[in-house]
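Moving on to subunit A:
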Amino acid sequence: MKAMTVRFALAVAGAMLGTALLAGPASAQDTVKIGVTQPLTGAFAASGNYVTEGARLAEEEINKAGGVLGKKIELIVEDNKSNPTEAVATAEKLIVKDKVPVMMGAWSSTLTLAVMPKLEEYKVPMLVETSSSGKITTSGNPYVFRISPTSEMEAKAFTPLFQSLGIKKADFLATNNDFGLGASKEFSEAAQRAGVEIGVKETMDPKATDFSAQLAKIKASGADTLFVTTAVEQITLILKQAKDQQLTARIITTGGSNSPDQLIAQAGEAANGSFHLVFFTPWFPEAVKNPDIARKFVGLWNEKKYNVGGLTEGFRGWDGVHVIFEAIRAAGKAEAEAITKALWDVKVKGVNGDIAFIKQGPAGKESAQNVPSVYLVKIDGGKVVRQ
Partner candidate 1 sequence: MKRALTALWLLFLASIPLWLTDLYALHVLIMTGIFIIAAMSLNLLLGYTGQLSLGHVAFFGIGAYASSLVSLGFEVHLLPNWLVSLEPKPVWFAMLCGVVLAGLSGWVIGRISFKVRGAYFVIVTVSFAEVVRLIALNWVELTQGPMALNNIPALRLAIPGVVELAFLRKPANYWLTLIVAVLCYVLIRRLVHSRAGRAMVALRENEALATSVGIDVTHYLVLATVVSAAMAGAAGVLYAHYVRIVDPDVFLFIYTVTMVIMVISGGKGTQAGPIVGGLIFGLLPDLLRAAAIKPEIQWVIYGVLMILIVHFLPEGIVPAARRWWQGRVPTAVIP
Partner candidate 2 sequence: MSGGIALVVEGLTLRFGGLTAVDNISFEVREGEVLSLIGPNGAGKTSAFNAITGYIEPARGEIRYRGARLTGLKASAIAARGVVRTFQKTSIFAGQTVHDNVAIGRHLHSRQRTLAIVAGLSSVAREEAQLTREVGDILHFVGLTSRADTVAASLPYGELRLLEVAIALAAKPTLLLLDEPVSGMNPVETASFMKLLGAIRARGITVLLVEHDMKMVMGASDRIICLNQGRIIASGTPDHIQGHPEVVRAYLGSKYVMSSPPP
């Protein structure tokens, strides 16, 4: 027993030593680090990878032009595995171990909400590039800077279309998280205000692949329009399965994670006739506010032979890194506090439009929200057309 304890102590001491080594020597600060947490694997993997590719393009472009503060910028990308607890772990790692002064992430609303307490704990700002839940900017976290629209903004932008599209009765199918449930709530309220009858509101697990039960139920409700909010993988399957079940209702997807190009490629004919709310229209860059920047971004994207379907996601990574870059330049130093302050005053010409922040949330602890542009497109004959 005695000898046991000794051996055991030795074993543990060895393991401890390993941990100590793991800390490693502190690397010299020869770059300006930007922490990125994105879902590179799991349910939202496709979108997370596109956003990361967009961000990498921006990194390359900025460094070619000389970087910032005389140093190159360096993206440190961590995979949050589409899971909120992992998202927290990546934030912890980026802030504590890599000592990044600013972050970008974390793609979905759930992931972003999970990370937010860490931002407050360590006083590090995060640029939120994709999430749409209202809670993110209304919960009183002064380290949140969001460039994507809230579901509420989207629903408001959509309101006039209820009448012009002739919507009488609407069903809702949303993924079971902040993103989906938030959009489902905002759009159904907007629809009600516009005098549209509400049919069924169905949800699905973010990992589900078979929606036949939900679709059969939706078909039975007899509505003329179905609002779908989820990531592009599930939209693809929903379009295909809706066609299999001869669902005649018009399908409109919200949330901007819908990549019409990918839908055309993967859902084929089933994608025809569907409508999509997007925040960037690479098919007709002239339609956006800053067509030059949009063309440049599309050019660089195609140069890398990245998937064309990823453009509508990738632009967020690009815009996000550019906003952060401007803030670091304005702050004059790579420190969290200075960057937080500088972010409030940045004005950036982005792919989505002109980016600047307004205050949202409880007084004294406001979060920053950009007012982005929203576009509705339709897929017709295997092509994206302006609406």
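Convention: a residue touches a chain if its C-beta (ideal position, glycine included) is under 8 Å from a C-beta of that chain, and two chains touch if they have at least 3 such contacts; residues count from 1.
Picked so that all candidates are chains of the complex that A comes from, given by their letters.
Bear in mind that the values here come from a model prediction, so they are computed numbers and not experimental data.
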item: Identity of the candidate that touches subunit A (this complex; choices 1 or 2); value: 1
item: Contact set on subunit A toward candidate 1 in their complex; value: 1-9, 11-13, 15-16, 18-24, 41, 79, 83-85, 88-89, 92-93, 96-97, 109-110, 113-114, 116-117, 176-178, 181, 205-206
